[in-house]
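Shown here: the complex without one of its protein chains, the others still in place.
Here is subunit A:
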Amino acid sequence: MVIARLQSKDGDIFIIDVDVAKRSNTLKLAIEMSKIDLDDDVIPIENITSNVLKPIIDWLTYHKDDEPSEPIKILKAKPYYISNWDKEFLKMDLKLLYEIMNAAHFLDIKDLVDLGCKHIANIIKISSHEELTEIFEFEATPILLTELEQIENM
């Protein structure tokens, strides 16, 4: 097994299977294009801290045998089945989830971004807008006319 060493912002080094790492398009690009010597070099990931990188690696490792997803057919998917393992994975503070989504976006891991978006979409689906303000800690905003209301008023 060929391994890759990832170094987080805090300096911790994570050792993972190179095929797992390549599920991230950014890392794949880094490994294939920039002649990193996998035996000696660490791949520094300067903008992701250990507490965020750890769950991402766990997720990647668990899902390493999944078929790489098709380019997302947005909205065509049935509303949001999330597997049990992923449900356990998502039992975390929302703040950590935001950081993970941001990091997954940077690392270009489509499926993980997708999972985060689905989770948040599911929350929006079951909440009223007052509840949303509370859950996501939005600043209270005066209600603006959305496009929908404009259509209704037409």
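Methods note: contacts are C-beta pairs under 8 Å (C-beta built on N, C-alpha and C of every residue); 3 or more make two chains touch, one makes a residue touch a chain; residues count from 1.
The working rule: contacts and distances are computed from a predicted model.
Participant: Name the omitted chain as UniProt records it, choosing among "FBXO32", "Vacuolar fusion protein MON1", "Ras-related protein Rab-15" or "Release factor glutamine methyltransferase".
Facilitator: "FBXO32"
Participant: Residue by residue, what part of subunit A touches the chain that was omitted?
Facilitator: 24-27, 29-30, 71-76, 79-80, 94-95, 98-99, 101-102, 105-108, 113-114, 116-118, 120-121, 124-125, 127-130, 132-133, 136-139, 141, 143-144, 146-149, 151-152, 154
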